[in-house]
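Note that one protein chain is taken out, while the other chains of the complex remain in position.
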Amino acid sequence: MKATVCFSLNGEKQVVEVDPSRTLLDVIRTDLSLTGTKKGCGDGDCGGCTVLIDGVPYNSCLVLIAKVEGKEVTTIEGLEKNGQMHPIQEAFVNHGAIQCGFCTPGMIMSAKYILDKNPKPTENEIRQGISGNLCRCTGYQKIVEAIGTLAGKEV
Amino acid sequence: MKFAYYKAESVQEAMAMLGEFGDKGKIVAGGTDLLVGIQHGKYAAPEALVDISFIDELSQLNAQNGDGLSIGATVTHGAVCKAPNIFEKFPALVEACSQLGSPQVRNLATVGGNICNAAPSAETAPALVVLKAMARIAGPSGERQIELNEFFLGPSRTDIKQGEMLVNLQLSEPAQGSGNAYFRLSPRNALDIAIVNVAAYVKLNKDYAFEDVCICMGAVAPTPLRASIAEKAMFGETFSEKLIREAGQLAKTHSVPITDVRASAEYRKEMVAVLTERALTKAYERAKLNM
Partner (left out) sequence: MEIVLDAVEKGALSVVGKRVPRVDGAEKATGQAIYVDDISLPKMLYGKVLRSPLAHARIKNVDVSRALCLPGVKVAISAQDLPDTCYGPFIFDTPVLARGKVLYVGDAVAAVAAVDEATALEALALIDVEYEELPPVFDTDFAMDPEAPLVHENQEAYIKTFQAVQKGNICSHTTFIEGDVEAAFNQSDYVYEDSFTTQMVQQTPIETNGTVADYDISGRLTIWTCTQAPHLMQIRICDGLHIPINKIRVVGLRTGGGFGGKVEPKTQIIAAALAQRAGKPVKLVLTRKEEFTVTSPRHSSKITVKTGVSKEGKILARTVKAVFDTGAYADDGPGITGFGGMMSLGPYKIPSYRIDGYCVYTNKMGAGAFRGFGNPQCAFATESHMDMVAERIGIDPVEFRLKNVLQNGDLSVGGIPMPSVGVKECLEKTAKAAGWGKFLGKNRGMGVACLQHISGVLSSSAIVRIHGDGTATVFTGAIDIGQGSDTTLSQIAAEELGLPMEAMSIVAADTASTPYNWAVTASRITRTNGNAVRLAAADAKRQILELAARFLEVSSEELEIVEGQITVKGSPERAMKMHDIGGISHWATRGPIIGSASVMVEGHKYDPEKVIGFPFGTMAGFVFGSHIVEVEVDEATGRVQVVNAVAAHDVGKAVNPTGVEGQIQGGLVQGLGYALFEEIIYDEKGKVINDTMLDYKIPTALDAPNITPLIVEETDPGGPFGAKGVGEPTLVGTAPAIANAVKKATGVRIMDLPLNMEKLWREMKKR
């Protein structure tokens, strides 16, 4: 069985014809070659595959591809504009929020949602907002600080 | 993982599909439990999934003033957390929804799915039981209603029969003088599952005596379990630490947990007492503010 799914991916229209038992993560990584979104567990337990759907974070490993019909999907590749990193990406680089980098794309997508929803998040709100993104390297603090530097700024 | 997938546009269409696929079909809403369960062999892979998450009617969350709360079958935990005005009257539900999994999981996982999977540790079940939720179920011969307290039959087993589906959960307006609360215990502060969870609802009369008490415990029996003996013991009494402690002990005696990788039965029993005390105390404090 194949299903045709139309959706917007990082602002571009996509039409894919795929087996509907596949996940959004699998399709964007394999069929659409956007490998920035990472698979850490496949069970929704690590947040490595976090993408935004209509602006809201989801574990793309748990989203069946057919569910994104008509939706706007944003992946890590959708944040930089004209070769310029998004302010959140810059903050992560400049504040030591990245080590191995494998959780980073998912973490940044969660950070984007935190700041989109609430331009001045508190430390606890930031920690709550990234509580579904496991990081084994940083101890989270520099990630929290990096996001915190953007509080009250235009992002 | 391979299955056919159908999007239902209406409850009627979903019912028709369920009728057609029989026991080879399965409903999916968020899919957070189902897909992982299929991958790990916890569930047999169905031949067809019927996705009900595109049915407008089922995604409605209505908290009209004075008219209780209606939660469509595909309303997500995230939607409950984010909706204004729900915490004020149904704090136990919001406390439960906000602790499930992680932000990402909450955005996908539905309250209806959490109920229909009927895990003994289901995050929202105790809260919905004490809030006396009514489950509206559609079937081939029309709709029926059942109190959520009667809905759970065992791990992964509910009153929903083949060909039926949950349509919504209806909560009536909490009475004046009532309060409710939810507590859970887990090792981590996020991305975790309850070792024990307890919700409590209390209603006080004008003399501050308990006029209605409902306590529901999770992860300590095959289904969410009402601590009915504790409830009865509190009826007509006024709040005291002693009374709350007794209620906790009665709830503990009532519980029948198992030992598994997450905790021993003994620990779970003791924690039922602790969480029952905490939930009752919090519910009581809230009730006093609502006199």
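So that you can tell them apart, the chains are marked A and B in the order they are listed, and the count of residues begins at 1 in each.
The working rule: a contact is a pair of C-beta atoms (placed from the backbone, for glycine too) under 8 Å apart; a residue touches a chain by one contact, two chains touch by 3 or more.
On a predicted model such as this, the values are computed, not experimentally measured, just so you know.
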(request) Touching the absent chain in the whole complex: find that residue among A:53, A:66, A:108 or A:150. (result) A:108
(message) Just to verify: which one of A:3, A:56 or A:79 makes contact with the chain not shown?
(response) A:79
(request) Give the residue, chosen from B:43, B:208 or B:267, that touches the chain omitted from the document. (result) B:267
(request) Using the definition of touch stated at the top, determine which of A:66, A:115, A:134 or A:150 touches the missing chain. (result) A:134
(message) Touching residues of subunit A against the unshown chain: what are they?
(response) 29-30, 34-43, 45-46, 48, 75-77, 79-80, 85, 89-90, 92-96, 98-105, 108, 126-128, 130-144
(request) Touching the hidden chain in the full complex, which residues of subunit B are there? Just list them. (result) 2, 40, 185, 187-193, 261-264, 267, 270-271, 274
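To be clear about the criterion, only the chains that are shown with their structure count from here on.
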(message) Taking the mean of the C-alpha atoms as each chain's centre, how many Å separate subunit A from subunit B?
(response) 29
(request) Write out the stretch or stretches of subunit A touching subunit B in their complex. (result) 1, 3, 19-21, 23, 42-45, 47, 50, 56-59, 62-64, 66-67, 69, 110, 113, 128-129, 131-134
(request) Please give the residue numbers of subunit B that touch subunit A in the complex, ascending. (result) 1-5, 7, 28, 30-32, 35-36, 39-40, 49, 51, 53-54, 78, 101-105, 107-108, 189-191
